[in-house]
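What you see is part of a larger complex, with each chain still in position.
To keep things simple, chains are lettered A and B as they appear, and every chain counts its residues starting from 1.
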Amino acid sequence: MKPGTGITLREIAERLEGEVAGNHGDIVISGVASLRDAVPGNISFLAHRRYLKDLQETRASAVVLPKGVSFDRLPSIRVDNPYFAFAQLLHLFYDLPYQPGGIDERAIVGRGVQIGRDVTLYPYVYIEEDASIGDQVMLYPGTFVGKGSRIGDHSVIYPNVTIREGCRIGCRVIIHSGAVIGSDGFGFVPHKGRHHKIPQVGGVIIEDDVEIGANTTIDRATIGDTVIRRGTKIDNLVQIAHNVIIGEDCLFAAQAGIAGSTQIGSHVTMAGQAGVTGHIRIGDQVTVAGQAGVTKDVKEGQTVSGMPALPHRDWLKAMAVFEDLPDLKRKLSELDRRIEEIEKVAGEKKGGSGYGHKRDSKDPAP
Amino acid sequence: MKPGTGITLREIAERLEGEVAGNHGDIVISGVASLRDAVPGNISFLAHRRYLKDLQETRASAVVLPKGVSFDRLPSIRVDNPYFAFAQLLHLFYDLPYQPGGIDERAIVGRGVQIGRDVTLYPYVYIEEDASIGDQVMLYPGTFVGKGSRIGDHSVIYPNVTIREGCRIGCRVIIHSGAVIGSDGFGFVPHKGRHHKIPQVGGVIIEDDVEIGANTTIDRATIGDTVIRRGTKIDNLVQIAHNVIIGEDCLFAAQAGIAGSTQIGSHVTMAGQAGVTGHIRIGDQVTVAGQAGVTKDVKEGQTVSGMPALPHRDWLKAMAVFEDLPDLKRKLSELDRRIEEIEKVAGEKKGGSGYGHKRDSKDPAP
């Protein structure tokens, strides 16, 4: 949509596949904002019940609501998933149609490079020989594309990204600034007290619809390929080592790290600063908690926490006791003291009442 | 100061707002060094009592000392804070006056960009349209400044920094190489089994006197702004997610990470590799220990450690017991055994002495 223009609530509802409640379809909306920041003319949305108070007070002209909520102070559109609707609204109000910028004369394109239609190559882009750039691809300044690497249609590579030789990037991939794709895997072999480099001659495959965060690093394989499958989203400063294979539709939060040759399933979530050791397997639908350190295989569907990572519930229970450890130690000492007391008394009895019993039984009687 | 020239102790004392002890004001000093590395002609300083031995042995021609210390082997300047004086000495001996380098013809400046006085734009700088560059700003090679972004007076942007569109950088800001400001926040919404991008249409505000480390990433807000307030210093490889707000005069050590929408007070210290989860509040004057993982709000003035983070003292006490856990377990087993022993004896007594007692009492007498 062109900024500054409006769109009717009815048209918005159509885009969101939702329904306008009541007779408000003709209201014109010119922007989207959170419930708190909205001004008249804006549409807003209720993503979670915790914001119900903000809903009561918002100055928005209309709101997107889940189907169940009863609310009629403002015109509303009812949808299944208002948070997904919010993403659609942002696209609607902020996306500009792609305008190809052409190939700047200060972009350097090597011999044998194939360039698709309507690409945008900014100045100070450098593409080595035999690379391939798809249709409507945008390469921002400072991007390096190595020999023979391929970038699929509609992908966007932000400034100062390095894509080394022999990498295959899919369609609609977004790579944020400073990311490095295809750097050498960290492979050395000790021999006579020194570390000798194992040449890293493999590649990297990044499938369609993957997003890669700023300053994230994805190493090339020793031989074969490091693979990130379709739809997986990776945040900033993440490390993906050589020969790692990551499934579809995963979410990797910032500063997570995966060591070499590990295989990760689909729909896996790695929270921030989590780490996974090398040569293991993480099943589908696994969730790894923040700062967790995974040291062995994790089966499908599990949630793990801690270092070394345990099933989340076990970890929670153990951590609950961890906080009480000084108390536990105190109680243990107290029990020790109490037992000692009992033993002392029992000991006295042994040498007293025990003896007395003996005496009792042996006593020839008074 | 021009390298290779000297300055008298009296002049140095004036700059440091300190006093020359005795009649040594005319001594000429030509450099600054640590107590151990100093050679004749150098001035050095005592930052901590643990270096008193180095003070006795230094070859420096003069030293900066705290006011209380008695020492007269060498000429000295007495100040309140010798470590601060050390910083001033380094400025005095190493800072060169700013020399504007002008706008290199291989720097690319878009339409509508406003450029202040005496700027230095190196080759291979790229500034998109409608950006604004303040007076005496230095942009090193490989810097990208996105559409409409602003950089305040006297800021220095080192090589290969990316500042995306719509960011506002204050005055006297230093951004180290490879840092990325304004990359998209990590925002996706699940819908029908896939992750859909939430357009990140907000910005980043970095206030005056902030310093940002090499390869640090600061994401733009979804809507609104990610904010780093005046005087906060951020080290290398730190992750600041979308919509985070960080107060004034904080210190964030390397590899720390703050998840989305978290608000952090002023004068907060985050040690290395610490992490903070999203959507929480950290009060003023909080200290987060190295590798700590903060999972809930922290009140003003607290120090927290561990994952999940606990008040530092509680964590220390629990960790002290943690190391003893095998011992504790052993003691627990031992107590178990001892109790069993007592129970056994008591059981025997019940069926023995208990019976005996019964007998005692029932015994019709010998």
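The rule is simple: a contact is a pair of C-beta atoms (placed from the backbone, for glycine too) under 8 Å apart; a residue touches a chain by one contact, two chains touch by 3 or more.
Here the structure is a predicted model, which means the values were calculated and not measured.
Oligomeric state of the entire complex in this file, given as copies of the one sequence with 2 shown: 3.
Simple rule for what comes next: only the chains that are shown with their structure count from here on.
Remark: subunit A and subunit B have CA centroids separated by 25 Å (rounded to whole angstrom).
Remark: subunit B residues 108, 124, 126, 142, 144, 160, 162, 164, 178, 180, 183-184, 186-191, 193-199, 201, 215, 217, 219, 222-224, 237, 239, 241, 255, 257, 259, 273, 275, 277, 291, 293, 295, 307-308, 310, 314, 317-318, 320-322, 324-325, 328, 331-332, 335, 338-339, 342, 345, 353, 356, 360, 366 touch subunit A in the complex.
By the touch criterion given at the top, residues 32-34, 37, 81, 83-84, 86-87, 90-91, 94-95, 106, 122-124, 140-142, 158-160, 174, 176-178, 209, 211, 213-215, 231, 233, 235-237, 249, 251, 253-255, 267, 272-273, 290-291, 306-307, 319, 322-326, 328-329, 332, 335-336, 339, 342-343, 346, 353, 357, 360-361, 363, 365-366 of subunit A touch subunit B in their complex.
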